[in-house]
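Let's look at chain A:
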Amino acid sequence: MTDPVYFIAIPLLTAFLLPLFGKIYKPLIGIIPGLVFAFTAYISFDLYFNLEPGKPVIVQMAGWAPPWGINLVFGEFSGLIVSLITFLAFLVWVYSYNFKKVGFDNSKKYFTLLMLMVAGSIGVVLTGDIFNMFVFLEITAISSYGLTAFYKGRDSAEAAFKFLLIGSLSSTFILLAILLLYKQTGTLNMAEIAIKSQAIDPKIKSIIAILFFVGFGIEAEMFPLNGWVPDAYSQAPGPVAASFASILAKSGIYALIRVFYTVLDVEGIFNLLLTAGLLTIIFAEFTAMRQTRLRRMLAYSSIGQMGLIMVAFSFNTKAGVFAGLFLMFNHAVIKTLLFLASGFLTYSTKQKKIRDLDGFGKIMPFTSLMFGLGAFAIVGLPPFSGFWGKLNMLTATADSNLYLVIALILVVAVVEIIYYFKVIGRLYFRERHEDVNIQKPTWNAVLAMSILALVIIGVGLYPDFITDYLAKATNELFDKAGYIKHVLPSLSLN
Partner candidate 1 sequence: MQAFLTYSIYGTALFLMLLGLYAVLMKKNLIKIVIGLSVADSGLHLLFVAVGYINGGTAPIFSPAVAGTGTVMTDPVPQALVLTAIVIGFGVTAVALALVVRLYRKHNTTNIDEIKNLKW
Partner candidate 2 sequence: MYNDKESQKIVDIIQNFARKHSLFVLAYGTGCGAIEIPPTMTSRYDAERFGIRGAATPRQADVLLITGYLATKTLKRVIRVYEQMQDPKYVMGFGSCAINGGMYWDSYNTINMLDKYIPVDVYINGCMPRPEAVIAGFVKLQKLIQEGKADGWDRYKKNLDEYRANQKKIITNWVMPDFNR
Partner candidate 3 sequence: MEGIGYKILGALLTTLLAFTVGMFYAGFRRKIIARIQNRVGPPVYQNFLDVLKLLSKKTSVNHGIMQHLAPLWLITMSVSTLMFIPVLKDGLFFTNLNFSGDLIFLLYIMVFGPLGMALGAGQTGNPNSAIGVSRGLTQMVGFEIPWIMAIVALMIQYKTTSVTGLLDIQSQNGTWMMFSSPLAFIAALLAMPGMFRYAPFDIVGAPAELASGPISEFGGKYLSTMMTSGSIFAFVKLTLYVDLFMGGASNLIELVIKTFALYMYPVLWGAVSPRFRTEQAVRYFWGWPLFFGFAALIYAAF
C-alpha cells in the first residue's frame, strides 16, 4: 500500500473523477478530497517514518529502470517536503470543507483544482526526472491559474492572467534549459545528469543554470520575478492562498534546491541566490510595510520569507540548509495559519483593508488569537517555532561570516514586526466603531487552525521534535554520491 506512486496517481485520478462522484452523491465532492488528502498524508508519513537511514525509496515507473524510465525518489529530503505538503494539504481541506463561499457547484472545480495542484507539487518533489519535474510543475501552475481565478466577483482574472503570463515565461525557460541539458548530456534522469554535468562546457552550463534559476525562481517568488505573487495571493480564496504559500512556493524552492544542489554542479549560482534572496527580502518586506490590505501584506511577507529561505540555502553549508529547511517548515505552517485566519477576518469586509479590523479581537476571539499567534511566530518571537528557524538561520549566516547579511535580516525583521504588530494592535486594542456582520469560523476551520497553532507552539517549546528530521534531510541533500548510488546502482560518481 505504501508506494510513492499513489501520491500522484490517486489525487490525479480522483481529481478527474470528482465530477462523477458528484453525480452519484453530492456531499461526496467535499468528502472524497478529504479522504484522498488524508490518504496521501498517511502514506507519506508512513513511508517517511519507516524510511531506513540513508536509503531512499525509489520507484521505477512502468518498469523501466533509470536512466531510461521515470523514477520517483522518496528520500529523507524529498520525503520531508512531501510529508509537509500532504499534511498541510489535508489541513487546507479540513479548513475549506464547508467554506461558505465555495458552494457545492463550485466546490467541484475547487477541489479538482486543489487536488491537481497538490498532486503536481508532490510530483515535482518526488520525481527523479527533470522533464517530469517540468510536467508536474506545469500541472501545478495551470491548476494554480485556475484557483487564482476562482472567484468571479473580484479582480481574480487579472491576477490569474499576470500569474499565467509570467508562469508561461517560466515554463518556456525551464523547457529551454531542459533542452540544452538534454543536448549536452543526452539524458533526462537527474542522477545521470549529475554525473555527466561536470563534463558540460561551463559556458553552456552557466546558461542552463541561469535559465533554471529564472524559471524556478518565478515559482519560488524571487525578486524581481514575483510580480504575480501579491495579486494571486490576495485574489485567490483564503485556503488557496494558504496552499500557495505552503505548497506552490515550496515546490518551487524545492526544485531550485534540487537542481542546484544535486543536478547541476555550479558554484557561482549560490552568490546569485544570495543576492537575489536579499533583494527579495528587502523589497518584499519594505513593500509589505506600506500595505493597507491584509492579504496583500501577508503576500509580501510571504515573499520576504521565501527570500530568507533562499538566503539560507545560498550558503551551501549544512547549517544553512538546515536553517533553510527549518524556515521552510515554519513558513509553511505559520503562513498557512495566517492565511487561514485572515480568510475569516476579512470575510465580510469588501476592501479587505487592515483598518477594517479594528476591535476584531473581541468579536472574533479565536480567529484573532490565531492570527496573533501566527504573527508572533512569523516575526520570530520565542517561544514559537519561528524563533528557532531564525536562530538557526542567523547562526548559519554567522558561520558563513556574512555579518552584514545578519544585520540586514534583522533590520528587515524589525520592519516585519512593525507591520504585523500594527495589525495586532488594531485587532485587540482598538474599539470597534461600526457593526459588521461577521462570519464565525466553522468547526472544521477551528480544528485546522488549532492543529497548526499546536504545531507552532509545540515546535516552539521543543524544536527537537523536528530537528532530527531536518538534520537527516540536510545530510541527504549533501550526500550527492549517495543519491546517485541509490538511483542508479549501476553507475557511480567517478
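On the choice of candidates, all candidates are chains of the complex that A comes from, given by their letters.
Note that in this section contacts are C-beta pairs under 8 Å (C-beta built on N, C-alpha and C of every residue); 3 or more make two chains touch, one makes a residue touch a chain; residues count from 1.
From a predicted model like this one, the values you see are computed outputs, not experimental measurements.
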Complex member in contact with chain A (any copy), out of 1, 2 or 3:
1
Where on chain A does candidate 1 make contact in their complex?
131, 135, 138, 141-142, 145-146, 149, 152, 155, 157-161, 164-165, 167-169, 171-172, 175-176, 178-179, 182-183, 188, 230-231, 234-235, 287, 290
